[in-house]
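Only one protein chain is missing; all other protein chains are in place.
Right after this comes subunit A.
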Amino acid sequence: MTATKTSLSAPTQLEVPTRAHVIRARKRKKAGLIAALTIGALFPALPVVWMLSSSFKPNGLIFEYPPRLITEGFSFDAYVAILTDPEKLRFFFNSYFIAGSVTILTLFVAVLAAYAFSRYEFKGKRIINVVVISVQAVPPITLLIPYFGLVVVLGLYNTYPGLILTYMVFTLPYAIIMMTGYFNTLPRELDEAVKVDGGSPWTALWRVLVPISVPGMVSVGVYTFMIAWNEYLFALTLTRTNDMRTVPIGIQLLMGQHAYDWNQMMAMSVLGCIPVLILFLFFQRYFIGGMTAGAVKA
């Protein structure tokens, strides 16, 4: 405090020692910050490191005392066991297929809805908007009981369409909100030009708006895919046979099946987060803030 004061009143006199002091203080601060960041990083990283380490261990050495990061029996056996088991591969196929379908269908429906929200004034717009926002807060458990009845009545119990339609209810509101936000950023003149030339709104949407909205659609798509990939409650309740189960349920099934094959569970967990990891690595540029913006504004 005093140093700042004097340097302000007499800058020339104290310039040299002050600058040296500031540089030293900055270096100390930087070292402190890096130390704090490193210690903080242990919180998220340690469990993940242990998960990886366990996936390469023989099951008998998972809980060895004292614990070791790399044991003598280091192997890919757990991965091989999963990747050669048709039942477990089926979990992955189901998850990919369901999440992929949900993504495509959600994007299609959301783009249409977002176009209406972004480009039109119409009666009931505000109310529909509030409904779409509130739908996000409907507890899944509330819907579960009637869905169980509904899906059985519609003949969709233990089928792909049953899960796909179910997941769309949860992905759609968010997708609409994010897509509307994205369309709002695009100048109205773009699609109006088409209409002035006699094109229909439908043409304006698909020929003009959609092609330039690819970044927005990617971020909505990634988000949607991940919701569907991660869903647990409905996948558990609306399917019956193992050939319809998804990865989260598969991981849980492993838990009961062979008296805790921990190494296989960890290997399956690692494999289970690969799609998310890939989306993260390849598309991070697209959904920078897109999701948080959506969530924060939702």
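In the analysis below, a contact is a pair of C-beta atoms (placed from the backbone, for glycine too) under 8 Å apart; a residue touches a chain by one contact, two chains touch by 3 or more; residues count from 1.
As a working rule, contacts and distances are computed from a predicted model.
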| item | value |
| --- | --- |
| Protein name as given in UniProt for the chain not displayed, "Acyl-CoA/acyl-ACP dehydrogenase", "Sugar ABC transporter permease", "Polysaccharide deacetylase" or "NAD(P)/FAD-dependent oxidoreductase" | "Sugar ABC transporter permease" |
| Which of A:I98, A:M226 or A:M244 contacts the chain that the document leaves out | A:M226 |
| Listed residues A:H21, A:R188, A:R207 or A:R240, member touching the removed chain | A:R188 |
| Subunit A, residues in touch with the chain not shown (by the definition above) | 4, 26, 29-30, 33-34, 36-37, 40-41, 43-45, 47-48, 50-51, 54, 62-63, 65-67, 108-110, 112-113, 115-122, 125, 128-150, 165-166, 168-170, 172, 176-178, 180-182, 184-185, 188, 192, 201, 205, 215-216, 219, 222-223, 226-227, 229-233, 237, 247-249, 251-252, 255, 262, 265-266, 269, 272-273, 276-277, 279-280, 284-285, 287-298 |
